[in-house]
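First the structure, in the form of structure tokens, and then the observations on it.
Here the complex is missing one protein chain, while the rest keep their positions.
For chain A:
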Amino acid sequence: MDQSFAIQDTLEKGDTCLVAVQGILVSPYTNESRLVGLVKNRETLAIFLYKHRRMAICADDVSLDEIIPLAEGVIIQQVMPAEGFYVIGTDVTLRIKSLDIDIVMQLPFGSHTQEFLRRVNQPIQEGLPAFPSQQFVWLRKYWQRNIPSVNSLFLNNMNYEEERQLSGLDINLVSDLEADKMAMNGQWIKANERVDPSRSPQMSVRHNKTTFTDLVRSADVLSANKAEMVPFTKFGLRDNLIKSELLKNEDTYISIQNYRFFVGTYNVNGQSPRESLQTWLSQDSEPPDLYCIGFQELDLSKEAFFFNDTPKEEEWFKAVSDGLHPEAKYAKIKLIRLVGIMLLLYVKKELAVHVSEVEAETVGTGIMGRMGNKGGVAIRFRFHNTHLCIVNSHLAAHVDEFERRNQDFREICSRMQFAQADPTLSPLTIHKHDVVLWLGDLNYRLKDIELEKVKKLIDSRDYKTLHKFDQLKQQIDGKAVFEGFTEGEIMFQPTYKYDPGTDEWDTSEKCRTPAWCDRVLWKGKHITQLEYRSHMALKTSDHKPVSSLFDIGVKVVNEELYKKTFEEIVRCLDKMENDCIPSAALSQREFHFKDVKYRQLQVQTFTIHNDGQVACQFEFIRKLDEESYSKPWLRANPSKGFLTPGSSMQIELEVFVNNQTAAALNAAEEKIEDILILHLDRGKDFFLSVTGNYLHSCFGSSIQMLCYMNGYMRDTSEETITQLAQMPLQMKDNFLGAEKPAKIPKELWMMVDHLYRNASQQEDLFQQPGLMSEFEAIRDCLDSGYPESLPGSNHSVVEALLLFLEALPEPVICYQSYQKCLESIGDYSSSKEVVSMLPLHHKNVFKYLISFLQEMLNNSEKNHLDIKILASIFGNLLLRPPPDLPKPSNSDKRRCQEFVQQFLQPEDP
């Protein structure tokens, strides 16, 4: 039934329950029933989960448990069973994930569920509204009323939103920055955003305003334009396999192509740009392909330090953009800044499409080890198929603090982490990149050398000697810092410290010793440094800018080769998958059962061998429109089983024709013919064909057919049998020409006459069971006429007689007379009347059997038979309820016996 009425009952005016489904909330501990409603208010939707106490009819039956607004970030996906397939008609399992909820629901298969999924899916397709936002304020009343504690988190947000509204601000303008602020306050954390709680709030704000006019195109265009990117697709385990295989085989489809990188670093001492940067950035004749430009001490003001806000960012960004090589057009890929440390990445316009997976992060190592006056910023990206990371750092100052600088380096390395597109993967660190370019004011000084000697060595351009006193060189040689990194030979004079506006060494009170503070180092393969230099022409700062020009060999994908490799991998995976399909071999597929006889078991065995690589489960399954996997006379043993790889099992096919199945086979309506389907779970189906011939038998044949049959069953042709089987029950005597039918079946006569002659004085007759082997001989004798007299003991003949009567497709007292017989009990004459109405041959058989039994009773002194015993045996053989009636009750059975008993009583004198 539709339970949405109950939900509607709980809703405020204006909110509508579109559809309701009763499902199961799956948790590791318990599974609880929930009523799931999809509730709509204007354009927004939310999923309401209700606890309920029964089939919900009104509001009293339900209590609101959870609300999930259908807002940006909500993911609803169907959970596949482990095998990766689902069976239609079974429950639909959904995983619903939102900002703070992650639940699994099982919904029943059916129209309500379908409707629910359709309704939910539609807005997801059309794009969901952001949350929190004004559009979802309507949910607040429910949260407050029903689940105040659970969702206080959301509630705060709603308050926040409402206040904004009251203060007249345009809610629609809530920007990413606002979202970041919320994250800072701990109110709301974006589902996919990783927040390092150890970071100081101010420092964690990622400043990624895109208000700048990009030179060519905005960075956003890049990530979306992935047409040319290698399509690493997300696709579960299989996809990860492909991915790792592709990585392993990278050499087969990539070639190394050189691209020119310009890497510059400049400590600007808090100044604004006053001179063109061209002498730094565009000194070379050829325009570089990429620019990585780092600044330190962009802004030394308190405002910048405390609020991370500075006008200098835009000033220097513009100065750099204006100073780029005039012979090429560049696109800004990314700008990242932490207080005064800023890093800019530009790429030639036409190469921008090859840049993807751009991420930027900052790490503060300044005051308290956290603040942004010192530290590093980094941009990681993928260029063609090479992953690069550019780091700009400003390490601790002062001559003696080299240990502190080493520590800053290590801090930056360990705390700089980039989120990956796939949130299930752990974040990337700096060292996990193919190429790392590290630039910045590393602040290492010249040590244990007097100022005069330094200046003298500089004047004589003996940088080699001077370099020996460089702390960075010493620290690297001692493996204390920048392990794995390389620095080119320094052929320029120290870049620090000058009197601003001049090329003169520091003349201030402190009179600092010159030092190579500003450096560029690299790590990775295929990197050639072409230039490493300082730029003396720039006089704005007390530092001189440094630049390094690199040719970096980048892994470029050959699309054709890539495709080939990719296809090869997919082919291998397909092969693996096909190899893992359960497989088995059968020793035999066709089975012929020769000369199947009534009540004689025939067995054939075959072997099923698991020749696959995985365990397999097999089962005989039923065919369309059939009730059982086989015909009723056929059985497989076992009919299902489990095989480990390499193991085998024997399966027996048993054919056994019993009373129920004999009639149709005797009448030639049915043949020994069947096809079995042996199904391997998650694998193929085998067809097993079963054939055979049935030896027709009097057992299970009708009285009438046997009376009309000339000769023995086994000698009679199929056509004759078919003809005889189609005879109507009540018929004229002249059927089949002149042939006179027998009065009773000769097979019956043979048995009864045998007993009459040999067994009337037999003790315990009708009480002792016969032997199966003897019965088979008797059956063969009756059906073939050989040997001439019945073999076996009297008890076995009795057994055959009883089986014969039991197997009659139409009992001696015909089905249609059954009810009348029961009704006539107590009135012997009317019982006789019923018998007289039976078809001729049935009447004959009845009378013949009764007189035989009476004869037996005459010898009761010897054979110890009495009326009661015989009536109890024959009552339920001669009278059987029609097959469409229920099985007879004990009282019905007793009445059948009473009926027969009437005829066995001595006639009234």
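As a convention for this text, a contact is a pair of C-beta atoms (placed from the backbone, for glycine too) under 8 Å apart; a residue touches a chain by one contact, two chains touch by 3 or more; residues count from 1.
Simple rule for what comes next: contacts and distances are computed from a predicted model.
Visitor: Look at the options "Ras-related protein Rab-15", "Uu.00g092120.m01.CDS01", "Nitrogen permease regulator 2" or "Exoribonuclease phosphorolytic domain-containing protein" and return the one that UniProt uses as the protein name of the missing chain.
Guide: In UniProt, the chain excluded from the picture bears the name "Ras-related protein Rab-15".
Visitor: Touching the absent chain in the whole complex: find that residue among A:78, A:272, A:726 or A:905.
Guide: From the options A:78, A:272, A:726 or A:905, the contact with the absent chain belongs to A:78.
Visitor: From the list A:32, A:450, A:574 or A:753, pick the residue that touches the absent chain.
Guide: Residue touching the chain left out of view: A:574.
Visitor: For the chain not shown, which residue from A:329, A:432, A:526 or A:682 touches it across the whole complex?
Guide: Of all options in A:329, A:432, A:526 or A:682, contact with the hidden chain holds for A:682.
Visitor: For the chain that's not shown, point to the residue among A:42, A:118 or A:525 touching it.
Guide: That would be A:118, which touches the missing chain.
Visitor: Which one touches the absent chain: A:145, A:464, A:525 or A:589?
Guide: Answer from the full complex: A:589 touches the omitted chain.
Visitor: For the chain that got dropped from the picture, name the residues of chain A it touches.
Guide: That gives, for chain A, the contact residues 75-78, 80, 83-89, 92, 114, 117-118, 121, 124-126, 224, 231, 233-236, 239, 570, 573-575, 577-578, 581, 589, 619, 621-624, 675, 677-679, 681-682, 684-687, 689.
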